[in-house]
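One structure below.
So, chain A:
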Amino acid sequence: MAIELIAGAIKAIVILLLVLNLSAVLLWFERKGSALIQDRVGANRAAVFGIGKKLGLPNLGFQNTLMADPLKLFTKEDFVPEGADKFLHALGPFLALFPVLIAFAVVPFGDSIVIAGHTIQLQAASINAAALYILATIGVGVYGVALGGWASNNRWALLGGVRATAQMISYEIAMGLAIIALIITYGTLDLQEIVHQQGGVWFGWLPRWGIFLQPVAFIMLLTAGMAESKRVPFDLPEGESELIAGYFVEYSGGKQAAFMLTDFAEVVLAAVLLTLFFFGGWQIPWLYHGGFYLGSHHLLLPRVVVVIMGVIAFWVKVLLLCWLQLLIRWTLPRFRYDQLMHLGWKGLVPLGLLNVLITAFVVVMVSGAAH
Partner candidate 1 sequence: MPPALFIFLAVVAILSSLGVVIQRNPVHCLLALIMTLISIGALFVALDAVAVGFLQIIVYVGAIMVLFLFVIWLLNLQTEEAPAGNLALKFFATIAVAAMAAELFAIVSKSRTALGAQTVTSGYGSIDSLAQTLFGQYLMAFETTSILLLVAVIGAVAVARRALPDRPRTAPTEGRPT
Partner candidate 2 sequence: MVSYGWIMALSAAIFTIGVAGVLLRRNILVMFMSIELMLNAVNLAFVTLARRMGSMDGQVIVFFVMTVAAAEAAVGLAIIISIFRNRETVNADELRLMKW
């Protein structure tokens, strides 16, 4: 009992720190990556006592993004606009950040390991209805944005907040439909179980990943995930050229840092969901419980090594999908608001329903034929 408690606490802390650090690293990715894409240099000035320059190393902007920016953000004056609701203004950023962070509690980032006779899942909370939990936390994440926009006593913030809320609840439906199709395919709501079912290969070479079973759901979840995190091309609520900064125009300092962190944490969450559902999670092709098995050859490995390789594979896949989202951000122009709504309601929802219908039909036929 005690060991499970300690393991649970360690898992929770580890995954929280991982997500927060990954968000910070993504911020650096974004600045330098967008600079690469846009054929410019990006941030490269800040340095600690000029050490990098003295040693002749190129300045990659690490000190800028990871030291100077957070320092600036957290030491800025934190003001509340006149006439604004103080309590709600302070509550907004944290109400936006909290659901996104707790959504990571059910993410399995590795296979189960056995320590001192106890089987420990590499998942902070192993609940049976994990997919429902993720939908629930994403649903609650709407309120931070809504209240942040409304409590700023600023009409542009309110416009941004209203747009953001409408956009988020519209694309929640598309996300839900994509997840429903996946639940029908895998027959379970438990995320670890879904990842387990993606092990193995077809025809000896094609990994049994979800993307080959549900390509439509992949497109839907990618689109809906980017729309939920209000990133370009769906960043009209933040509309940098129209609404100044939309719903967080009246926020400065630590609270704005919280909103930014929400943005990147949701990028990581979307990438994690895509990895878990479509790219096999921590599964590596041909790597099974005991080692590599390829046809008649096999390479036996100790269990710990297999599990660690799974964890590394998971985070590599997540990083690649985060990079995909950053790439999409810096390539596509912004959607107009009515185009956005049309895509959500008239495009993705019928597509999702059709997908669910076809999936259910195929699953029933296949399982009927198997009997």
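In the analysis below, a residue touches a chain if its C-beta (ideal position, glycine included) is under 8 Å from a C-beta of that chain, and two chains touch if they have at least 3 such contacts; residues count from 1.
These made the cut because all candidates are chains of the complex that A comes from, given by their letters.
This structure is a prediction, so every number in the text was calculated from the model and none was measured.
Participant: Please name the candidate from 1 or 2 that touches chain A in this complex.
Facilitator: The single touching candidate among 1 or 2 is 1.
Participant: Help me check something: in the complex, which residues belonging to chain A touch candidate 1?
Facilitator: Touch list, chain A to candidate 1: 85, 87-88, 91, 127-129, 132-133, 135-136, 139-140, 142-143, 146-147, 150, 158, 162, 165, 169, 172, 189.
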